[in-house]
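Left out: one protein chain. Kept in place: all the others.
Presenting chain A:
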Amino acid sequence: MGNQNLIERTCKQTPFYDLCIWSLKSNPESRDASVKKLAQIMVDSLKTKATETLDLIDELLQDGLALDPEMQKALTSCAERYNVIIRGDVPEINEALKTGDYKFAAKGANDAAIEANSCEIEFPTKSPLTDMNKVVHDVSVVAASIVKIIQTKFSF
């Protein structure tokens, strides 16, 4: 209960308050967390969502011949982008948060949002990933906002 205030104050400074609150409160580690820990929880959430999305992409790709070539191409490209989020952005953010060179955490989080969006615009017609891309994008944006709080207020 005691950390409620910090979570709410932090999430108010992000553009997706509800998503921020939900992501943090659903993780028991947020209970006594510092702002830096809240950022780390958000990054874990990003990794989870990105992995789920990549799993979905892989499943869709397994439809193989049933897919039209444009859809196939878009999904393959999305898989690449999600690999970058999981194997590039997330480790970069985590190392930066751990060592305190926060601008690289911001860079990784911002890039994850770009990758999610770039995936979404791959689809010439209807995207099967809109909801998931949006979640990954928004979670990335929230993570970037929390990093900004750490950077520009007091060190944690």
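The rule is simple: contacts are C-beta pairs under 8 Å (C-beta built on N, C-alpha and C of every residue); 3 or more make two chains touch, one makes a residue touch a chain; residues count from 1.
What we mean here is this: contacts and distances are computed from a predicted model.
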Requested in this report: Choose one: "Vacuolar protein sorting-associated protein 26", "Translation initiation factor eIF2B subunit delta", "AP complex subunit sigma" or "beta-fructofuranosidase". The correct choice is the protein name in UniProt for the chain not shown.
Outcome: "beta-fructofuranosidase"
Report summary line: Where chain A meets the left-out chain, the residues are 12, 14-19, 73-74, 77, 80-81, 84, 88-89, 91-92, 95-96, 98-104, 106-108, 110-111, 113-115, 117-118, 120-125, 127, 130-131, 134, 137-138, 140-141, 144-145, 151-155
